[in-house]
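With one protein chain removed, the remaining protein chains of the complex are shown where they sit.
What follows is chain A.
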């Protein structure tokens, strides 16, 4: 880490150096290993585009019957309005993911800082390992745990919030057990995305140039000031990227939401009231089993919306990252 940027590249150039400089380039390019490897890596890179394009085309073709017969295209008042159908689902999906991020990111950054800068090595290593392990737990397990264990334990907290902070729209409305509401779902989602955000953020914080940190300490900065002035600015884009990974998982999460949330289709802010929100993925999962072809087309259309939406959110995140790194 302490070496300058130029040095690491020179040892790599060393091995081919003994041969005559003029022929090296030509000879290395012709080696079959190189050709195969570059072909493979280019192929894998293109495969991503191909898969994405195929998924997009599939979604478009299969949802076309729904788009074609929608109220928006036909102008027929009796037809199903796709906008009216999709909008509450999009709202619910985004609300769940944002609430989950709001809860998970600060805690994840805290855990990552603890592991990278505060914990003794003997604790940091197993803790990091544990976080990686948690990131691999399937979401259905989180859903089961959330539905069976966590939600009943959140009851007193939610009743308290509703009673004392009910004047905030978020906590208003009528609250009744079991707490199969948006708040429970987003707590389970937050727990679920916590490990992945933590794991990525920790890696970034560990990359902070040692020299800069030492310089800050040498200038008389405290531990916290060092983190504030060196580690956090350095890791900012990494934290955003990690959050986007978590957001992606939260947006598309199906089982955990399905098992914890009693769905509804409103634009309500009341996250403690049941039967108000639903997410796109959970809606698809719960309705696909007995779906008639036209309902199926509509469900696939919501999938298309989610696909496009994830794209947009990722683009926004990239924009944020590039802007922060520039400044």
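Assume a contact is a pair of C-beta atoms (placed from the backbone, for glycine too) under 8 Å apart; a residue touches a chain by one contact, two chains touch by 3 or more; residues count from 1.
The rule we apply is simple: contacts and distances are computed from a predicted model.
Chemist: If you had to name the missing chain as UniProt does, which of "Protein translocase subunit SecD", "Putative spermidine/putrescine transport system permease protein", "Phosphate-binding protein" or "Protein-export membrane protein SecF" would it be?
Modeler: "Phosphate-binding protein"
Chemist: Just name the one of A:69, A:176 or A:229 that touches the chain not displayed here.
Modeler: Hidden-chain contact among the options goes to A:176.
Chemist: If I consider the whole complex, including the chain that's not displayed, which of A:92, A:147, A:252 or A:303 touches that chain?
Modeler: Here the residue in touch with the unshown chain is A:147.
Chemist: What residue numbers in chain A mark contact with the hidden partner chain?
Modeler: 147-148, 151-152, 176-178, 180, 258-259, 262-266, 273-276, 285-287, 289-293, 295-296
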